[in-house]
Structures are given as structure tokens and as C-alpha cells.
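Quick one: structure below, then a few questions.
Left out: one protein chain. Kept in place: all the others.
Then we have chain A:
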Amino acid sequence: MKVTGLVPARFLTMVAHIVILIFILWSRDSNVKQCLPSTYTQSQYSEKDLQLIIGLSVGLGLFLFELIGFFGGITMFAPFQSLLSISAHCGACVALAYFVWHGWPCERYWYIFGICSAFPALTEIVTIIMVVCCGRAI
């Protein structure tokens, strides 16, 4: 096992990302208000709120693929995927911490979602397919 340290590091960054996503799902009020005009109606608020809930839930759902790949041992020892996942989730943690503290407008979540949730999940699926079909990962 040459890649000692990658396995716990990957798991811990993923857990940190999951924790902060659940945290935002719990207290998203100020972020929703940031992306509304100064006077807004209840329907506008609930529309933006629903969008953010869907984004966060899809972000949590994409973790299912990564956790299956990780705990199933399919990509646990794939060094490239591990490093990619560590860096993406680490970046997501820092960005989402700013998202919470500075009350970023909720549109900016989608950039974080695209780069730090969807991208590693996509490469995870590609790696799983490669391992299942070709027998080895890059």
C-alpha cells in the first residue's frame, strides 16, 4: 500500500464537506436573503429557498457515489481520483465556510457545486466504470 495517508485524508475532507453542507441546509436564511432585492415577496423568497435546497440536496446526493466507491474499495486505492477528491472537497470546505460567514449570495453556491461536488463525482463514476470494465484505475 504505497498511498498511505490518502485514504484517511480523503475520508476526512469528504466528511468535512458533508458536515458543512448539512450545516448550510440547516441555516440558509441569510444566504437566501442576500440574493433577493431589498424588497421581496414571500413567493420570491420561497422560490430562491427551494433552489438552494435542491442544490444542497443534489450536492449531498452526489456524495452517495463517492461513498459507495470509497467504502466499496473500488476507488479507495486509486491515487489520482483520491488526490482529485481531496483537493476538490478541501476547496469546497474553505469556500463554503466563506459562504456561511460572509453570507454570500446563493447564486455563488452553484459555482462551488459545479467545481467541488459535481466534478469529483463525475470522475468518480468514470473511475468506477474504468475499474469495473478495464480492471484498473489510473
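The definition used in the following text is that contacts are C-beta pairs under 8 Å (C-beta built on N, C-alpha and C of every residue); 3 or more make two chains touch, one makes a residue touch a chain; residues count from 1.
Following the convention adopted for this analysis, contacts and distances are computed from a predicted model.
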item: Listed names "Signal peptidase-like protein I", "CHL4-domain-containing protein", "Translation machinery-associated protein 20" or "Transmembrane protein 216", matching UniProt entry of the absent chain; value: "Transmembrane protein 216"
item: Hidden-chain contact residue, picked from the options A:Phe11, A:Phe63, A:Phe99 or A:Phe113; value: A:Phe11
item: Residue touching the undisplayed chain, where the options are A:Ile22, A:Leu64 or A:Ile129; value: A:Ile22
item: Residues from chain A at the interface with the omitted partner, ascending; value: 8, 11-12, 15-16, 18-19, 22-23, 26-27, 71, 73
